[in-house]
Structure formats: C-alpha cells, structure tokens
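Please see the structure below; I have some questions.
A protein chain is absent from this complex, but the other protein chains hold their places.
Just so it is clear, A and B label the chains in written order, and each chain counts residues from 1 on its own.
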Amino acid sequence: MAFWILAPIMVVAALGILFVRKAVHAALLLAVVMISLAVLYAVLDAPFLFAVQIIVYTGAILMLFLFVLMLVGVDASDSVVETIRGQRAMATVLGLLLGLVLVTGFSQIALGTAVGLDEANEGGNIQQLANVLFSRYVFAFEATSALLITAAMGAMVLAHRERLTPKSTQSSLAAQRMRDYAETGKHLGPLPSPGVYARHNAVDTPALLPDGTASELSVSRVLAARGTVRSAPAFADDIDEVRRQLAAGRSDATADPDRMPEQGGKDGAPATTEEDVPR
Amino acid sequence: MNLQTIVLAAEGGAIPVVHPVDADGVFSLLWLIIALPLAGAVVLLLGGALAPRALDRVGHWLGTATVAGSFGLSLAMFVSLLGRSEEERQVGQHLYTWFEVGGLDVGMDLLYDPLSALFLLLITGVGALIHVYSIGYMEHDARRRRFFGYLNLFVAAMLVLVLSANYLGVFLGWEGVGLASYLLIGFWQHKHSAAAAAKKAFVINRVGDIGLSLAIALMFTTFGTTDFAAISESAGDASQGTLNALGLLLLLAACGKSAQVPLQAWLLDAMEGPTPVSALIHAATMVTAGVYLVVRSNFIYDLTPTAQTAVVIVATVTLLWGAVLGCAKDDIKKALAGSTMSQIGYMMLAAGLGPAGYPFAIFHLLTHGFFKANMFLGAGSVMHGMNDDVDMRHYGGLSKYMPVTFLTFAMGYLAIIGFPGFSGFWSKDKIIETALAENLVVGLCALLGAGITGFYMTRLMLMTFFTEKRWADDVHPHESPRLMTVPLIVLAALSVLGGVLILNDFIVDFLAPVTGVAEHHEPPLAPLVITLIVTLVVAAGVAAAWFLVGKRDIPREAPQDVSFATRAARADLYGDAINEGLVVQPGRRLVGGLATFDRVGVDGVVEGGSAAVGGMSGVLRRVQNGFVRSYALSLLGGALLVVLALLAVNLA
Partner (left out) sequence: MTNEYIVLSAILFTIGCVGVLTRRNAIVVFMCVELMLNACNLALVTFAKQHGNLDGQIAAFFVMVVAAAEVVIGLAIIMTIFRTRRSASVDDASLLKY
C-alpha cells in the first residue's frame, strides 16, 4: 500500500530533479525521494537501513550537498541551452531505451513468492545484520573504515588552501584604503546605504545617485547575484498604485499626480540591474 | 693411388686425380712465395703513415725485391720439382684451417704441381721484370710507392689464385686480382675515363664472379667440399646436369676474368691504367686466369662435352672478335689489347679441346705472357718517348730513334705473328693443329685468326716504327732509360726462345700429371703441311698489311668515310652498344619500374596505411572532446549494449 502511494511521488520527484533549474530545488526533491526510499526500506523489513537512510543520506549527505551549494552560491543554476550538440537528444533516446528495456525486462520476469525476512530477522534485524557484518564481512567493514578515514583526509587536503600572503590586519586594511583613495580616488568612507522607499523594506532596492542612476554599491552583492534586486521602475507602478488609492480616498478633483513629491527623481531612474535574467 | 692414376693416364683417356704429397725441403717454403709480395703490399700501403719519406725513397726497390725473391723461390722449387719423379710432382701444404662450419671444412691449403709451377715462374718472373720497368716508367709519378703497393698486392693475389688447393682459395685470389686490377686501372683516377674504365672492369668482372661463386656453391652441395683433390676424385659420381652446370658456370667466370665474349667489353677500356699494369695484369697474367681455371678444372670439363663445346665456341668468337678490333684501333694500347683478347681466345680454344689442348693452352699462355708483356712494355717505352701519346697515327719512323725498343718490339712482333722459330710460332701452330684435328670449322677459324693477327700486328708495326714521321712538332722521341730497356731485352729474349719448352714435347709430358694424356688424333693433314699453311696464311696477312698500310699515306687524323666493317670494329664491334641495349637499358628500366613500384606500391601501402590510420585517428580523436557528459553518454551506450546482449543471449 505504502509502495503505491510513494512510488508515484518518488518518480515525480526524481523527474523534477531533471527539470528544475535551481540546484536547491533539486536537492529538496532528492530529499523527498530519499525519505520515501527510507519508508520503503522499512516496508521491506530493513529497519536499520531505514534509520541509516534517514540519518546518513537525508541527514548528512544531503545537508553536505546543501552546505556546498551555499558555499558555491545558491544562484548557481543551469542554463536550459544545451552546449554539446546532440547530447540531450541522445541522452533522452538512450535513457528511454534503457528504461524501456529494464522495465519490460523486470516486469516480464517472475521472481516468485518472496521468501521474506522473518526468519533472517529472528532476534531483531540489527542484531542479525551485526552478526553478518562482523563475521563474514568484517574485512570489508575494516576496509570501509580505512576508506572513510582516507576520504576525510582527502577532503581536508582538497579543501585546504595554503596562505600565500600574510593575513591582513586592521591597520594594513586602513592603509590599503588610503592608498586606493590616493591612487584611484575610491571613496574612503563606508558603502552607500540602500535606497529607501516608503512602502518597501528597501534593503534590496538600490540607492539613486544624484544623476538619477542606481548605485550598485548600495545593494548587497549576494542579493544582486541572486537576482532579487528591485529596480526603480518596478516601484513606479507601486507608487502609481498608491497614488491611485490616495486619489480615490481623497475624492477625485484634488488628485494631481504632478504635485506628488516622489515624482521628481522617478522619471530619470531607469533600472540598470538585471532581474531574473538566467545566466 | 697417384701412381695408378698416372699409369692409367698414360694409357690414355683417364682423368688425372689431384693427389699431392706433403711438402718438404724447399717446398715447405711455399707459403713464403705468397707472403713476400703480400708483406711488400702491406708495408707499402700501410707503412706510408709511419715513414713516408723513407718508403718513397726505397719503396719501389722493396716492391721489386719481394717479387724477385718470390721468383727465386719459384725457380728453386721448379728445379727441385724437375728432380722429382713424376708421381711426386704434386706437393700440398696445409697452412691453417680457414674456416669450419658444420660439415664444411675449408683449409688454407696450397698446391704446387707442374701447372702452378709454370704459372709461378710466369707471374713472378714477368712480374719482377715489369716491376723493374715500372721503376723507370713511374719515376715522375708522385704516387709511385702506392703503385708498387698495388702491384705487390696484385702479385700476391695472383699467387694465391694459382697456388690454392681449393676453389674457395682460388676465389679469394680471384677477387684479390679483381680488386688490384680495379685499383690499378683507376690509378690515375683524376682522369674521368680512367675512373670510369676501372668501374666498368669491376662491374663486368663481378658478373663473372657470380659464375665462380655459384659454381663453388654448387660444388659444396654436390661434393661437400671445394678441394681439387676431393672433387677430382669424385667428379665422376656427379650427374651430367650438375657437371654441365659447373662447366658453364666456370666458363662464365673465365669469360669475365679473361675478357671473353660476351664479357669482353672491359678489356679495351682497361688500357686507361699505366702501361706496366696493362702488361702485367691485362696481358700476361690476370686475364689468363680464366684459362688457368679451365685447365685446372680439367677433371670437370673432361666429363662434360657440352661445356667444352661452349668453351670452344666462346673462344672462337673471341679469337676473331679481338682480332677484328685489333685491326681498326689507332690507339696502340687498344690495338694490343684487342690482340690480347684474340690470343686468350686461342688459349681458351685449346683449353676447350680437352687433354690434347691443355698443354698447348698453357704453352701459348706462357709464350704470350712473354711476347705480349714485351710488346706492351715496348709500347710504354714508345709512349714514354712520345709525350704519352697513344695514337699510332701520330707515330711513324721511330725505328731510328728508339733502336732498343724497336728491336725488342720486333722480337715480340715476330713471335706473335708466328714467324718460324719464334716462340709464338710453336705455340700457335700447335693450337691450330689440334683444333683442326678436333673440328674443321674451328680449326679454319683459328687459321683465319692467325692471318688477321699477321695483318694487324704488321699494321701496328708499320704505323709505329716505319713509314714517314707524323709527329707533332714538340715531340722529341728518345730511347728509354736502362731500367726500362733491360726488362725489354730480357722479355725479347724469352719471346724468341720461349719455344724451347716444346722441344721433345717437354711441356706436354711435364703437364701430363695435371692435364692427363690425350688420345692421339690424327690431324687431317700432316703436321708439316699444316705448319706450312699457317705460315702462308700469316704471310698473306702481313702482305695485306704491307700493301694496305705500308704502301699508302697514313693521315694524322683517322678518316671518317670508312667502310661499315671499319666503323664497327672501331666501335668495339658494338660490344658496348650490345651491353647497353641488352643489359643496361632493360636493367635500368627494370630497376626504374621496381623503384616506381616501391615508391608507389610498397610505400603507398605502407604510407597510405599509416596516413589512413592517422587520418582516422584525427577524426576519431574528436570523440575525446573533454566533456565528461559525452563520456558518460558513451558509457550509457555501452551499458545498454551489454544489457541488450545479455537479453539476446538469455532469450535466444
């Protein structure tokens, strides 16, 4: 019963991995598949693997994926355009062919009645697994431990970055700032604060420079990378909406958009930040 | 065994077996005869690096002394040999084992028998005289030491050739004299013609050498040895086809070395070498090596009438061919060379006639060695006095200016045309007599050759020493120095007296242990009548020359509007053209075709194959595009194939 509920969910989630553009979404869909798998393990009389699947896979490995995703940048999303000629078509054809062969093959054969694990799990699945693992598979188990240690070492070596320059201190940073100012005229003070608009929490809205252009420095770089920076023209509609509401509230005639104080800088402020442009 | 053989041979028809006794007494020094000139060659050729000045001063005397020493030893052995009874006249000396491979055991063995004895005397005696002559002739040549080194090398090789007791040793000497001949023809290598002539002689000689090496290989397979003794013993056991092949292969070798048709083309060009070389190598000794080979192989030729017939035909053609060449050449050395070719034809003819002819072949070889060396040296003396001009049309009337040269040359002349009493008279007369007894046509050809000999030699004599002067203005003929005239006198004496060897049939009996004794054939006419006829024919030739040459004006430049026969003879009877058309051009085309095939076919397959693989790789490497997803795709394809294959196998 659980199978027939979970199987469609898993297949849909797996297909979702193929088609979602953002890696984070793919990770979440993978989590769905894995948790469903864990339930299926439980159904298949493997309570230990059920726990391991939840703890190790969904808990550790998938979290590791998410962690790296955050490091790499959550904005890292795939383009839909295929670069290798014929790759997608061939992959689809071959994949479908493989799936077709496997599915027809496996559905045609008769495995017969399942023996069931009642006898094998006599005295508890975990105890029996331990019996097998620490007797017949003890060498493999020990080898696995060596593998894990090696993997840990490897991860440390790979992730380690040798420091090539001395660590910059407060004073050296201040000196660098002064040098930059002297050489390139870079502003000495802090970065400009974001633009502030009445109806919006403005941390994702760029400030406007005196000539009406948006200042990129005023918005956090992460927001810009994530593509969630709002542009001034987008707010223009909001403002029009507000004015319409105000005008409606004040009963007609007095409403004169031209006298609204916000009007001044709006026209000459075209948005220069990209929005939701796939990379 | 030997005694028995001799007895059998005395009864006629049996082929003698080579069965040497061990060397003792003076014969134990046999090796020294070869070693002396060889040491001289080594010292003269290699010692130059150590003491060039000293060797330049005494080198020529050293070279002469080694050959003279060999001559002394040869003479002592010859006397000693005469003192032995007939059955002990074959002396063998085993020096060392040359090589031993499997069942093959080739020793460095020497064989001294009457045949070798005569050759030794000729080679070392005439050789020593020519060495002495060369001292004077080459006096102004900067490379005289090297010249004597080469001459010594030649003498050593020639001695190896005639002293060796097996065919492989003969081959060693054979190649040695070929090398020396090559080096000496091309001695003045700065002259393009000399270098080309040396190369031509070398290449044509190689053709003959192939015959000899194949014959040796055939002996190995047939008899398992190359020793004269063993082969002469078992030659009768071989099949007739093998014997025929052996005879023809040996004939090919003899043709190459002795300038017999069809390998005759090199001899006239070989006259580019210094005149002593022409006298020693290309008249007296080396070119007679073919005759030696045939006579030495009598135990093979006596069993194969086919090869003997071939020898006779080749010899007859060459005899006339050379004589015709001698009639037309204006170059004194080339005229003599044509005469040499013709005379060797006589020897080969005699050698081809079997036991009856062998002694006379050797007899004529000896007398020819004397008188032809004499005449060549005389020609050298004339050239010496005429500023090295060789064109007889520029001579004339030299008898007054070079009396010694003239007189000695005249002795040689009388000997070669067969003037009664002179050495050539006896030897040639015997050959013609034997030939007439064996085959009338061949005998008549030989007779005709004798007449032509009379003609061309008289022509040469008249153009050189008689008729009016035709010299260039700056030529001042003079007699040559004593060093050159003394050998001439000695050789002239030998030319006159060489005939004594035939007295009491000495040479026939002397060579009998080697060549066997012939059944007596009655000539068609009495010997005296034949002699008379020969003399008359020769006289006719002389008279013809007297009327055609002596009585007419001889233009300084050779007239061009001459008969076809003259043109052909001047062009060596188109021998070079025949070689060119029959061998060189087809060979060149064949080689060209093979080269093209190699370039297009073989190289095409090889290089085309590699180019195809290279091109295919160039295309296929594009698969390796660096995209890991592409690789994964091919992995998936492979996995799919495996799955499908599994299914196919399981369902089938």
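As a convention for this text, a contact is a pair of C-beta atoms (placed from the backbone, for glycine too) under 8 Å apart; a residue touches a chain by one contact, two chains touch by 3 or more.
All figures in this text were calculated on a predicted structure; none of them were measured in a lab.
K.L.:
If I consider the whole complex, including the chain that's not displayed, which of B:Leu172, B:Ala568 or B:Leu636 touches that chain?
P.N.:
B:Leu636
K.L.:
Touching the absent chain in the whole complex: find that residue among A:Ala14, A:Ala207 or A:Ala247.
P.N.:
If we include the chain that is not displayed, A:Ala14 is the one touching it.
K.L.:
Using the touch definition from the top, which of A:Leu133, A:Leu217 or A:Ala247 touches the missing chain?
P.N.:
Answer from the full complex: A:Leu133 touches the omitted chain.
K.L.:
If the hidden chain were put back, which of A:Val72, A:Ala175 or A:Leu246 would touch it?
P.N.:
The single option touching the absent chain is A:Val72.
K.L.:
At which residues does chain A meet the chain that is not included here?
P.N.:
On the chain A side, contact with the omitted chain comes from 3, 7, 10-11, 14-15, 17-18, 23, 26-27, 30, 33-34, 37, 40-41, 44-46, 48-49, 52-53, 56-57, 60-61, 64-65, 68-69, 71-72, 76-79, 82-84, 87-88, 91-92, 94-96, 98-99, 102-103, 106-107, 109-111, 113-121, 125, 128-129, 132-133, 137, 140, 144, 147-148, 150-152, 154-155, 158-159, 161.
K.L.:
Can you list where chain B touches the absent chain?
P.N.:
621-622, 624-629, 632-633, 636
In this text, only the chains that are shown with their structure count from here on.
K.L.:
Using the average of all C-alpha atoms in each chain as its centre, how far is it in Å between chain A and chain B?
P.N.:
Result: the chain centres lie 102 Å from each other.
K.L.:
Contact residues on chain A for chain B in the complex?
P.N.:
That would be residues 84, 87, 90-91, 94-95, 97-98, 101-102, 105 of chain A.
K.L.:
In their complex, what parts of chain B are in touch with chain A?
P.N.:
Residues in contact with chain A: 625, 627, 629-630, 633, 636-637, 639-640, 643-644, 647.
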